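Here is the structure we will look at.
Of the protein chains in this complex, one is absent; all others appear in place.
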Amino acid sequence: MEGLVREQGREIGRPVEAIENYKVVIKDVNGWFGAKQALKNINLNIKEKTVAAFIGPSGCGKTTLIRCLNRMHEMTPGARVEGQVLVDGEDIYDKSIDPVVVKRRVGMVFQKPNPFPTMSIFDNVAAGLKLNGIKDKKLISEVVEEGLKGAALWDEVKNELDKPGMSLSGGQQQRLCIARALAMQPEVLLMDEPTSALDPIASSKIEELVRSLKEHVTIIIVTHNMQQAARISDYTAFMYLGEMIEYGPTNQIFKSPNKELTERYISGIFG
Amino acid sequence: MARLLDIGLDRVRNLIMDMANLARESVNAALESYEKGTMLRSQIFEYSEKLRVLQLEVADFATELIARYQPVARDLRFIQSCLDIAYGFSRFGRYAYDIADVLETIGPIPDCDKSSVVEMAKTVKDMITLSVESLKKLDKDTSQKLYMMDDSVDALYRSYLRLILTPSKTNYSYSEVRCFISALLILRYLERISDHACYISDCVHYIVTADSSPRR
Partner (left out) sequence: MDGEKDWGENHRTLVHDQMKKKYRSRIIIDKLVSIFAIVCLIAAIVPLGSILLEVIKNGAGVLSFEFLTSPQGSIISGNGGIGPAIQGTIIVVGLASLIATPVGVLAGIYLSEFAGIGLFPSAVRFLNDMLTGLPSIVIGIVGYVTIVIAIGSFSVWAGALALSIIMIPIVVRVTEETLKIVPHSIREGGYALGISKARITMSIVLTTAKSGVLTGIVLGIARIAGETAPLIMTILGTSLFFSSLNGPVDALPLRIWRFASLPYEHSHAFGWGAALILILMVLGLNVGLRMLAYRKGFEIRTEA
């Protein structure tokens, strides 16, 4: 958050630099649940290896939006997406792209930690690899170790990799899920309120983790905790009723936002 | 339903306004001492002390608000600025005290030509009033006016300096020297007060626009 310059061109989402420098480009995305429109004309450019936070009151569409970025939204019965989402210039909604493959490039961590109950710690982290056909045991154990280290969990579990995944505490389980996602070597990591279900200490460990992870992965995080967004993100997007109201460097959004609605939300006047 | 932070903000606002009134009173008292020769030193000293205590209270309380409520945007800018504004008002009190101190040291000077000081005093008093008003109304445009007045104060100070450095006779009496010294010292303090009044309106501008000093 240090030394970020205010972006010129106050229009929301218009790129200041060439599109090629952005890891994720969201273009004219609209989303529906059946007849109800949950996302209206979202346009957003996310830079590589930064942390972008989506904030907004309940029902504003931030979770829906993030689930459009790895094609999970359309898995809900009746759900529909229109528009383009470019990852490194490639539209993930293109007809030729397999949605399953998209999810390997764009990983996701959920609000409630969801380790696979019947698997050990090791197997949990390896699950994505093994169930996708990788058989090289040496490779798997290297990737598992790397994933657990990346999730700051290795030291705590390295001698207990065979213990069931569910035997860990809540905070550790969430880090396990992060390790599992990292093992897939994603380029983008989506985090949907990753610390909502955790106690403050576990939450702060995850926050530290996010700051260190961004050197390797582009991170997009949905949070209803504004202070968390202020702490860990480089860019913040404020959404309201399905629309992107404002997007900019976190520094600027929290010190002097352009839109009054943004200011009212972050000051706690509504929402 | 007011936010928890609003209750705190109201309290800070009240403290600042109390400081504003105290500051204005003490500067007025100091200038009155000069013009009319009344002995108000102990009263001015009391004001100055009160202002110092209030400034510490504002600093403490502003820090508490930031730690507790993590304010953002305008609220944060307001609390930040209150720290500077409180300091500004405590400075008024300090300069008023310094003026009274000068008067006590120099002693009675009923025959001096007090016109320069009186003229600057009027401008400075207006500036104090204006800056407090701008704070009350959060009016960001007062700065421009105050800058012009500050410029005139600076000009007045320089012209007085030039005046007394240009000798009109060869010998000055002891009492004349006392007049020059007292007036000069007081003019300097007034000039500082004027600067701080400008800083205060700069703070107001920052609260409203998030831009720091727009000036020169």
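We call the chains A and B, going by the order they appear; numbering starts again at 1 in every chain.
Basically, a contact is a pair of C-beta atoms (placed from the backbone, for glycine too) under 8 Å apart; a residue touches a chain by one contact, two chains touch by 3 or more.
For clarity, every value in this text was computed on a predicted model and none was experimentally measured.
S.K.: Name every shown chain in contact with the chain that has been left out of the document.
M.R.: If we consider the entire complex, the absent chain touches A.
S.K.: Out of A:Trp32, A:Tyr93, A:Phe110 or A:Trp154, which residue would touch the omitted chain in the full complex?
M.R.: Going through A:Trp32, A:Tyr93, A:Phe110 or A:Trp154 one by one, A:Phe110 is the residue touching the chain not shown.
S.K.: Among A:Met184, A:Ala202, A:Val222 or A:Leu261, exactly one should touch the missing chain; which is it?
M.R.: Considering the complete complex, A:Met184 is the one touching the chain left out.
S.K.: Kindly state which of the options A:Asn21, A:Asn132, A:Ser169 or A:Gln227 is in contact with the chain not pictured.
M.R.: Once the missing chain is taken into account, the touching residue is A:Asn132.
S.K.: I need the residue numbers on subunit A that touch the omitted chain, in ascending order.
M.R.: Touch with the absent chain occurs at residues 70, 72, 75, 77, 100-104, 107-110, 112, 114-118, 127-128, 131-132, 164, 166, 177, 180-181, 184.
Here, only the chains that are shown with their structure count from here on.
S.K.: Measuring centre to centre with CA averages, how many angstrom lie between subunit A and subunit B?
M.R.: Result: the chain centres lie 52 Å from each other.
S.K.: Tell me, which parts of subunit A touch subunit B in their complex?
M.R.: Going by the criterion above, the answer is residues 226-227, 230, 254-257, 263, 266-269.
S.K.: Using the touch definition from the top, list the residues of subunit B that touch subunit A in their complex.
M.R.: Counting only subunit B, the residues touching subunit A are 3, 5, 70-77, 209-210.
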